[in-house]
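The structure that follows is given in the form of structure tokens.
For this view, one protein chain was removed and the others were kept in their places.
For clarity, chains are labelled A and B in written order, and residue numbers in each chain start from 1.
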Amino acid sequence: MNSGIDLQGTFIESLMDLGLPLGAAKAIWMPLPMLLMIIGATVGVLVTVWLERKISAAAQQRIGPEFIGPLGVLAPVADGLKLIFKEDVIPAKSDPWLFTLGPVIVVIPVFLSYLIVPFGQNLIVSNVGMGVFLWIALSSVTPIGLLMSGYASNNKYSLLGGLRAAAQSISYEIPLALAVLAIAMMSNSLSTVDIVDQQSGYGILGWNIWRQPIGFLIFWIAALAECERLPFDLPEAEEELVAGYQTEYSGMKFALFYLGSYINLVLSALLVAILYLGGWEFPIPLDAIAGWLNVSPTNPVFQVVTASLGITMTLLKAYFLVFTAILLRWTVPRVRIDQLLDLGWKFLLPISLVNLLLTAALKISFPAFFGG
Amino acid sequence: MMNFLKQVGDYVKEAGQAAKFIGQGLSVTFDHMKRRPVTVQYPYEKLIPSERFRGRIHFEFDKCIACEVCVRVCPINLPVVDWEFNSATKKKKLKHYSIDFGVCIFCGNCVEYCPTNCLSMTEEYELSTYDRHELNYDNVALGRLPYKVTDDPMVTPLRELAYLPKGVLDPHDLPAGAQRAGLRPEQIVAATPAKTDSTKESNAS
């Protein structure tokens, strides 16, 4: 089970060789992956923002950012710097405490959810048994922050935007959870590592997308709605609500919302990659390649290659999904609020229930293919 | 029962159709990504304005007879014609003439009706100022000729879509001497010498 490199173990061992007690070594290790994850998530957001601008430009036959750094890669950094240096305006008639707390509550759960994103057998911040369930629970906290900021702005557009955002997340949480439940039922576990392990062994043929095509679509649609991406970006619909709950925000607090939405997008893409596209698995099983090349799976070079390939594959799959999200953004027009709720409650919910039922039936009749 | 099954079938069919249409839309968007950008990188590249471009108005002071036709045909009586009657020559003597381009809508009526052709359209369109009153051009400013885009060494002139050769959509890196699609006006005139008179008569009648 514990194949691959164990960074934590080696790190703690080397610290203990230096004469530190076990507890202190573990305490020194603990913040490292978290810090790495936060930095990684932020860099991922910068990359996503750049991609969003470049791909949007390409879809509209424009050039996009070009002069800030090579190919404009530094444009998101410049955006961020601008937002940091902007004045932090708190409207006079607003509620300053809730106004400040709102964006924080929106961002923290999203960052926390990165705990469960694995990039390899041991490349995960914490392999919690709850896994995906933790993500669903955390993402359900976000609407509170949105409602808070919408209410505290003391602005009708903000309040409407906040209410819409909350209604949207609540309605799409259910199909999302049901889609995840079907996956959990197949892999007998909620842990993300176990879910990927269950897909491994047959390369691209073993991925869950072949066994759960409906679930994949439901999950991706619901995830887009949770991220408030374009077909479902009603809470921020410019034409009706100015900018929804973000209307009164500027500077760093706006940056938190912005960061939160893009981190959420990357996170959803990563989770789709993990749940449906085999996570860190290469399309051809790597053990088979090792067998053809006569390399033993315990070879250190092979393990390093496997680990880096795993990270690359996860990121590649996630960014492919981000790409489709951006493409969808310029293809599909925004839905109305009643259409949105119709889609959530009258289409996705029954379909996901049927999908769950079907999965259960198939699991009982073909335990070999659908997880015993 | 059959009714319910039919409803379910219709529902599934509609969902499938929706998916198909979204897929078609995605393929269109994807196809657009492969195309070259149409961006004109403005300060470094500029489009060559067409012959009929209605830009800033040029005014020739010496040709003007101060008839004020331009004021009368202007939708908002914009040109300011300041003249006084010279009793020695029994003619109007123009003192000042000005047009405020902050208000002008560039409809070209004044140019159309000017009896002495002292008004004309130029291809200048870069009329940005820090103060809108700077756009109130007097007869000296109106008499200046704009700098041609094709003469500016800092600027890469680009042809507009209608002036590109047939089948070419990209104005960058055209081969030298590439002509636009169709005949030029003088070629049309040369190709139809005999008919010109008759058409003129038919137009007149």
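Convention: a residue touches a chain if its C-beta (ideal position, glycine included) is under 8 Å from a C-beta of that chain, and two chains touch if they have at least 3 such contacts.
Basically, contacts and distances are computed from a predicted model.
The chain that is not shown carries the UniProt protein name "NADH-quinone oxidoreductase subunit J", picked from "Ectoine/hydroxyectoine ABC transporter ATP-binding protein EhuA", "Phosphate transport system permease protein PstA", "NADH-quinone oxidoreductase subunit J" or "Fe-S cluster assembly ATPase SufC". Considering the whole complex, the hidden chain is in touch with A. Considering A:147, A:286 or A:326, the position touching the chain not shown turns out to be A:147 (whole complex). Contact with the omitted chain, checked across A:166, A:218 or A:343, is made by A:166.
When the whole complex is considered, the residue among A:189, A:247 or A:355 that touches the unshown chain is A:189.
When the omitted chain is restored, the residue from A:31, A:129 or A:213 that touches it is A:129.
Summarising the interface, chain A meets the missing chain with residues 23-24, 26-27, 98, 128-130, 133-134, 136-138, 140-141, 143-144, 147-148, 150-151, 159, 162-163, 166-167, 170, 173, 189-191.
One rule holds for everything that comes next: only the chains that are shown with their structure count from here on.
The distance from the centre of chain A to the centre of chain B, each centre being the mean of the chain's C-alpha atoms, comes to 49 Å.
Touching chain A in their complex are the following residues of chain B: 15, 22, 25-26, 28-30, 32-33, 35-39, 41.
Partner chain B is touched in their complex by these residues of chain A: 55, 57-63, 324, 327-328, 330-332, 347.
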